[in-house]
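A single protein chain has been omitted from the complex, and every remaining protein chain is retained in its original position.
A and B label the chains in the order they appear, each numbered from 1.
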Amino acid sequence: MIVFEKPKSLTDAELHYCPGCTHGIIHRLVAEAIDSLGIEGNTIGVAPVGCAVMAYNYFACDMVEAAHGRAPAMATGIKRSLPDRIVFTYQGDGDLASIGMAETVHAATRNENITVIFVNNAIYGMTGGQMAPTSLPGQVTQTSPYGRDVLTAGYPVKVAELLSSLDGPEFIARVAVNNVKNVKNAKKVIEKAFRNQIDGKGFSLVEVISACPTNWGMTPQKALDWIDEKMIPYYPLGVYKDKSASAGAGSARPQNGQEVQP
Amino acid sequence: MAKVLMKGNEAIAEAAIRAGCRHYFGYPITPQTELAAYMAKRMPKIGGVFLQAESEIAAINMVYGVAATGRRVMTSSSSPGVSLKQEGISYIAGSDLPALIVNVQRGGPGLGGIQPSQSDYFQATKGGGHGDYHLIVVAPSSVQEMADLTALAFDLSDKYRVPSMLLADGTIGQMMEPVELPEPEAPEFTEKPWAVTGTRLQRPHHIVNSLYLVPEELEKKNFERFETYRQIEQAEVRYEAFRMEDAEYCVVAFGIAARVAKNAIAAARKEGIKVGLIRPITLWPFPKKALAEAAAHCKAFLSVELSMGQMIEDVKLSIDCRRPVSLCNRAGGMIPSPDEVLDSIRSLSRRDKPCLSADGQGPSLQQTGGAAQ
Partner (left out) sequence: MTTQILIAGFGGQGILFAGKFLANKGLLEGRQLSWLPSYGPEMRGGTANCSVVLSDEPVGSPIVNKPDVLIVMNLPSLDKYEDAVVPGGTIFVDSTLIGRKVRRTDVRAFYLPATQLAQQNGISSLANMIMLGKVLRECDFTGFDNIEDAVRSVVSAKHADLFEVNLKALKLGYES
């Protein structure tokens, strides 16, 4: 009996991510969702610029590589050309919340029927650890060596909260992958974000709080703990918007740790 | 088909639809907005997609997305907006995808003005964005050519998997002339062997990508792409030779400048000056050979441009600076009058010392180039 195997919609390519990086988990969760919905042959993924730039080698479905931040625009083009295909983007915090903020907000407000996997690890990983739009106040990075000073560098962007204020998007949620419970919940939420697209419901974004031990300068375990101690208090987990579920009841702010019931 | 009166911008839109284009992404900017408005009206009625993007950057990346699926797609803008598109154009070129970008030029740099210009010649013909690449660049000179060259640009782009640009200007975009449109082509969706359309679990996944981190691989991609460019240079040069049979002087001009030049040439011929025109229809590939051949029997060349002199560099290169090349130009949205061009032609034929107009308003005439004289 097979108790554990690689999802079919991941290729055999070896992941290039650093030890302790949680991108691998998130790739797997996306692939498991694609497998369980049986959509691999019908899916087109959009890779970002950032640590996940080579995601096109890892997902077995058709893939494209977007310009930095432009994945939602490119996904819009693909979806408008092939409306019956499943289109997802996989983006980091610099890509989605900094250089690509306009593309993100407008794809959301158009309720473009795509799925966005947004990996928030509060740092620019690929370029070696610079301050991200989501770096926490006081967080030390290569470009905030004295800690992020909100007076000069401003405050972190809370993407789930920001997008849930729009009338357009169907589904906005934030999850984390720092422990088993959170990973299991993340799996359900990511699958829901894909199922929404199959059901024609519209723009579904899952923000995934992720660890970057290398650039945070921590051991993998310490980094997972730091998510609990620092990240989640600033970025509360939960479902921020679910138009179908609330059916017009508005978007209530979730409690920390609230689970989604798909 | 009967001729109809159409604005140049509208002729592009209708010709694109008739060429099977069903996806248009744009952002409003003068003087090309009629094109977007036409698409907004027509596309929903024929099952096509019109989307007003949040920015030029988003629009070109939507184009990139549709192009990756193998369907005909276009965007249009004017100079400042086309600058914003350069990133996406570079990615499209680097991913070997077909697409059409329309630039109805206005004066620059910066926000510039809204009157016609040709000052994006360098940007269009030398690449425009980062990296080694070319676009196929066509330059219409009439409303009829706005339609004809739109269809040609799509065809060449598909054939070579090289994005193409239609480089017009505010005058050609805004003017109306009778135009005969081709019969509509059905937008047949023949799946391209490289497109991302879903694997259907029947084939290995396709990847549309411009990233090659191994320099040997990236170099190879560049070499391959330039081999394609060489084929295009061999096969796809288009130009009009006007009264060149017995010409002793050769005017080079494209787009609206060529229209003005023709009036000046007719007037110069009445004065007994044997002058002709070579009008590049493709700006890239540039009609180098035609110019080199003209250099065998022409004593001097005159480049007429709505810029500070950009195409003149390609004229000089084409003839290896074997003959003097002068410039007759206006800039910033101004257009030389036939009289101004005529004066420049007279100066060539008198081999006058080059001069600038006294009032500083007129065209500058600078003699540059070879020392053959």
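Side notes on the structure shown:
Quick note on the criterion: a residue touches a chain if its C-beta (ideal position, glycine included) is under 8 Å from a C-beta of that chain, and two chains touch if they have at least 3 such contacts.
Since this is a predicted model, take the numbers as computed values, not measurements.
Taking the full assembly into account, the omitted chain touches B. Although one chain is not drawn, the whole complex shows that of B:Thr30, B:Ser55 or B:Ser349 it is B:Thr30 that touches it. Only one residue in the set B:Asp132, B:Glu248 or B:Asp339 touches the chain that does not appear here, and it is B:Asp339. Contact with the undisplayed chain is limited, among B:Ala37, B:Ile114 or B:Cys321, to B:Ile114. Remark: the omitted chain is touched by one listed residue; of B:Thr69, B:Ser83, B:Gln105 or B:Thr171 this is B:Thr171. Mapped onto subunit B, the interface with the missing chain covers residues 3, 5, 30-31, 114-115, 170-171, 174-178, 256, 259-260, 262-263, 266, 335, 337-339.
FYI, only the chains that are shown with their structure count from here on.
Against subunit B, the residues of subunit A that register as touching in their complex are 11, 40-44, 46, 53-54, 56-57, 59-67, 70, 73-82, 85, 102-103, 105-106.
Within the complex formed with subunit A, the subunit B residues making contact are 23, 25, 49, 51, 53-55, 57-59, 61-69, 71, 73, 87-88, 91, 95, 196-202, 205-211.
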